[in-house]
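The structure appears below as structure tokens.
Removed from the display is one protein chain of the complex; every other protein chain stays in position.
So, chain A:
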């Protein structure tokens, strides 16, 4: 998570350098029930060109989990998959925007993976089925992922009119939804977004439960 901030900071400092009239967007994500929604992705597409910057990011693996769980990158970003665990992982994705496979490895692989097409890339580990991570690849200039409290702050966003796109791993069919258009004034904007999410059902496959076929069967036979 620290890395995310660091990379965000890098992006933000880069933007501050180029734009004088930079404003900030403070977004707050909740689900339909009004609970704070972490891991929500927000992208803004405006008239101004997005700031250029280094197109690199890290998707760490620690405690047999992808960290961060959701990573938003701009198209063309090279993502490195360092392995912080003592065990090896085999990271792969069959997602259409980027199919790749990193053979079983430990430490940091030699080459980063280029994510050049926008879309959702679901990451998995071939040897650890419950390791799931998401890389949200977007062409939009500004984007961010909500923190644990469901809050997201985008600094150095030029004041102006933007089309908002929202995405969440548990969103319907895992498709991005439109968050509407917003006008960000120079003094910044504080906006609340609601994303309908499905219960965390299919996303994390659990270990196979012991079958109770016989029990149920027996019960049925006796009824």
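To be clear about the criterion, a contact is a pair of C-beta atoms (placed from the backbone, for glycine too) under 8 Å apart; a residue touches a chain by one contact, two chains touch by 3 or more; residues count from 1.
Convention: contacts and distances are computed from a predicted model.
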Listed names "ATP-binding cassette domain-containing protein", "Hydrogenase-4 component C", "Sugar ABC transporter permease" or "cyclic-guanylate-specific phosphodiesterase", with the criterion being the UniProt name of the chain not displayed: "cyclic-guanylate-specific phosphodiesterase"
Contact residue for the chain not shown (choose from A:27, A:42, A:123 or A:195): A:123
Of A:55, A:132, A:151 or A:177, the one touching the omitted chain in the full complex: A:132
Touch list for chain A against the chain that is not drawn: 92, 94-95, 99, 122-126, 129, 131-132, 174, 202-203, 205, 208-209, 211-218, 220-222
